[in-house]
Every structure is written in C-alpha cells, then in structure tokens.
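With one protein chain removed, the remaining protein chains of the complex are shown where they sit.
All chains are identified by letter, namely A and B, in their written order; residue positions are counted from 1 within each chain.
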Amino acid sequence: MLREITLGQYYPADSVIHKLDPRVKLVATLVYVVSLFLFKGVVGFAVITAFLVLAVKLSKVPFLYMIKGLKAIVILMILSALFNLVLTPGINPVFVLGPIKVYPEGVRMAVLMLIRLSYLIVGTSIMTLTTTPNQLTDGLETGLAPFSKIGVPVHAIAMMMSIALRFIPILIEETDLIMKAQMARGADFEKGNIIQKAKNMVPLLVPLFVSAFRRADDLAMAMEARCYTGGAGRTKMKPLRYGKADALAYIVLFAFLATVIVLRIFGY
Amino acid sequence: MSIIKAKDLVHEYIRRDEDGNVKMIQTAINHVDMDIEEGSFVAVLGHNGSGKSTFAKHINVLLSPTEGTVWVDGKDTSNPLFTYPIRRTAGMVFQNPDNQIIASVVEEDVGFGPENIGVPTDEIWTRVEESLKSVGMIKYRTHSPNKLSGGQKQRVAIAGVMAMEPKCIILDEPTAMLDPNGRKEVLAAVHELNKKKGVTVILITHYMEEVVDCDRVFVMDSGKLVMQGTPKEVFSKVEELKEHRLDVPQITLLAHELKEAGLDIPEGILTREELVEALCRLS
Partner (left out) sequence: MSIILDHVNYTYSTGTAYEIQALKDINLTIEDGQFIGIIGHTGSGKSTLIQHLNGLIKATSGAIYYNGQDIYDEDYDLRTLRTKVGLVFQYPEHQLFETTIFDDVSFGPKNQGLSKEEAGLRAFEALSMVGLDENLYYQSPFELSGGQKRRVAIAGVIAMHPDVIILDEPTAGLDPKGRDEIFDLISKMHEEKNITVVLVSHSMEDVAKYVQRIIVMNDGEVMFDDTPDEVFKHYKELEQAGLAAPQVTYLMHELKEKGLDVDVNATTIDEAKRSILKALC
C-alpha cells in the first residue's frame, strides 16, 4: 500500500529536459513558481500555459503519468477552492444559500486557486520526474556552494539528502514488513481511539527506529572504510558542466520571466 | 611476503554506565598472532561472537588495538598518519548488502570510493567501468541498487572496493544474508579477483562449504586463534571443529563417519570427486 505512491518519482526517458543541468531545472522551477503568482490577466495566463505545455512536451513524460500525482492532492485543492469561494468578500452575491453568500470575486479567486495549485504541481513534478535524486542533490550542492563560505555545511546537507533518498524505499518496505510481523502476533493497528492507536504504534515504531539506527551505524562504517572524510579533497565522477542547451534554456527562461513581469506591469 | 601481520593483538570493548565508570570489559580478541601472505585467499572461520569480525575491522583501521600491533602492507595501523593509506590498501565489504551502498545508481556507488580519495574524473570513469566488468555487473551500471538481488548488490559493493585499487580485500560475512545462488555468485566473483588480479582475499564466514577452495584457514573462538592450516588439515579435525561451535562440509562429514565405521579412506576429504575416488578404490 505504501509502495504505490509514485508522486514525482523519477521517470527515465531520453529528452532535452532530462539532459539539462539540474541547476537550470532548479532555477526554472523557481522562475515558474514566481510567475504563477505574478500573472494577472488572460494574456499572462496564456504565456504561462504555453511555457508549461512546452516543458511537458519536451520532457517526453506521458501527461497522464504526470497528472496521476494530482490525484493525491485533489481533496486539498477542492477544499482550498471551496474556502476561497465562500469566504472571499464582495458586493453583489451571485448565489445565496442561507448564510452562505458567493460573490463574483470569490468565484474568480477559487478558479485562480485551482489553476495555480494544479499548475504548481504539474510544473514542479516535471523537475522531479526528469531529474534523478542524485542530480538534484548535486545541483543543490553546486548551486548553493557559495553559502559554504559563510559556514553553511552545504556538502553535508547534500550528502544527507541523497542518503535519505536512497533509504526511503528500503525503510518503507521495512515498515510494511514489521507491520505484518506484528499483525502475525495479533497486533491491531486500527483499533481504538487516538490514544489507543498511538499506543498500538509502539510495536511498529521501536523496531523501525532500532533498524534505522543500525543501518545508519553500518552505513557510517562502510563510508569510513571507503575513505570518506567529508567534502574536502573530493573529486566528482559526474561534475556539473553547463552545455549549449543549458545556455539556451537560460535565455528562454529569462525571456519568459521578462514577459511575465512586463505583462504584469501592464495589467494583462 | 606477508601483507597482513598481527602480533599479540588484543582488543577490548569497554562499556561504561551513565557516570562513565567501567561497567564491563569484554575481550573480543585475546593475544592473536596472524600472518597473511600477499596474493593468497584465506578464510577466517568462527561462530557468531568469536571475534572474527572484530579482527576484520582492525585490518581496515575501523578499530585500533588495545594491545599489540597490526601491520597492513608494512604500515602500523595504530599510526593515524597511515589510516587512509591503509584503507586504500585494504578495502572492506560488509555483511548487509543494503547498508553499504551509498548512491542510488550502481555506477555512482562504485565511483564513491575513488571520489573520496581524489581520483580525477576521467580516471574514475575508467576505474568504475573496469571494476564493474570484473564482477560481471557492467550491464547494471545505470540501475538502481534497490532493484538488484542480494548477490548482485554484494558484487556492486565488491566493485566499489575494487575501484579504489586495493591490494587486499576483506569480506566480513558477505554471504550471510544471501540465498544459495547469491552465495555462489559472490564467491565466484571473489575467486576471480584473486586469480586474475592477484588481490589478497580475506573471507570471514561461517559457511564451511565456502572455505574448501581457500589457501589457508584460520579458526577463531572466544577471541583466540585456535586452529590454522590448509582446508584439508583443518577439516580433518571434525570433533575439534564441533567444539568450536563449527561444522564441516557435508561431504567431509560423511567421509569422516564412513572412516569411523571402519572404511579405509583418508581424513579431510573436501569434495565429492575425492570421496568418489576414495570409495571406488575400495571396491
């Protein structure tokens, strides 16, 4: 059951987007998210839509596979749209039901909210779908490298992230197994009120923590045995180098951001 | 020439209570002398808790001697200056295949060691390719380790050590968590490395069948080195091995029992071929 969550997991394909430098993709995602909150009118929306469609097409990830990730958040989206619908104040209500009054402003906000959220999820998932977790951490590590000068342990953070990513599937599988093993001893994880339920989790959580610590211990030793001493003096098997495609991508990105800003200034 | 030499090695684990007072001292290695020839394939046998894994960790400087000295390739392990050179000379593979693979892609994991010791990028790629080839895992280079079998994961771990170009490789119960096919894969890979690349192999195990093809066997019990010799010499002493909570391979046991029953066959038979030959000579 836990294993079936696929939201944003890497989707191997041979596309332009897959090949882009992860730093470009990180910057692009940032620019894209900012643009979602900048646009005002239909023209701006059209530009963003064009940008998103282009990215989806280029990524070669099936669109259906992408929006599968949306399913998990549908309830959240509907809820936030509903809140916007009924709680936004306005002047002339278009719909009244008892104490609930819906104004045109509310409708507008709700629609905007839905668009923003779904665009946000699809857009950011393009990054995670086309970038391996390792490239992502590499991108973060190199991108944030300047901060290590002011004492931020960038290498350590990136290393922790990539190790966490490697072990998440293993720990999920382990959780599944321990749950089953305790159920075989008559444990019931569903019974009772909240306090009872929390208590019922002890036979799951204790072994899980013990195992996680044991793994951490083993891993630390294995890393030490392979001469790991932290970031200093390390070389890279896959150093990040910008190519022509990356330069082009930056130009496109810059043009896109400029367009969105200009449109915003003129109120489109 | 010996590549690993232990002289009068003692290791004590000291456990302290909350106030820092010594609560318990456990002697894991008790005055051990050992000599391992360069290029040989040796096995260290012993039951769980016999001290064999503690010994292995000394070779890789994951532990330091309480007393005595260990030299790896002539370097004293207690000298902190030698820690990293020794770890490059003597690589280590551990028991749990999942807990020693660091990266989410096979080739990146093999590259982890060379990255740590500052090998230039181009050379990392050649080393990774060569090491993966030497354990027969090259076609899985872009796979995720999570999708591999236990035997394949262990071979990736071995490749990860080989990419650091060590003279010696220590395997600490590498097959304990594998199925019979995985066990065969790993052993075949290690024997191949020993023969083709001349790497010294130290195999720590409690599977008797894995020891049959070794050059030399060391048996540990309660932190002491209690037996040593060729597999034939060690496995002729069935009763003595049993006293050390160990066993002999099935075929050796059968040959031993037949001899006890009065048949005139030699002690220390290790393989089916030997036993068939000995029995046919009788008929």
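Everything below uses one rule, namely that a residue touches a chain if its C-beta (ideal position, glycine included) is under 8 Å from a C-beta of that chain, and two chains touch if they have at least 3 such contacts.
Remember, it's a predicted structure, so these values are computed and weren't measured experimentally.
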Sole touch to the unshown chain from A:13, A:111, A:210 or A:255: residue A:210
Where A:82, A:100, A:183 or A:216 are the choices, the one touching the absent chain is A:183
Candidates B:47, B:75, B:143 or B:197 - the one touching the absent chain:
B:47
In the full complex, which residues of chain B touch the absent chain?
46-49, 149-150, 176-177, 179-182, 206, 208, 245-247, 249-251, 253-254, 257-258, 261, 263, 272, 275-276, 279-280, 282-283
Determine and list the chain A residues touching the chain excluded from the picture.
4, 177-178, 180-188, 202-203, 206-207, 210-211
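Simple rule for what comes next: only the chains that are shown with their structure count from here on.
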Whole-Å separation of chain centres (CA-atom averages), chain A against chain B:
43
Could you list, by residue number, the parts of chain B that touch chain A in their complex?
60, 62, 84, 87-88, 91-92, 94, 96, 98-105, 107-108, 111-121, 124-125, 128, 145-146, 160-161, 164
For chain A, which residues are in contact with chain B within the complex?
132-134, 162-163, 165-166, 169-170, 214-215, 218-219, 221-229, 233-239
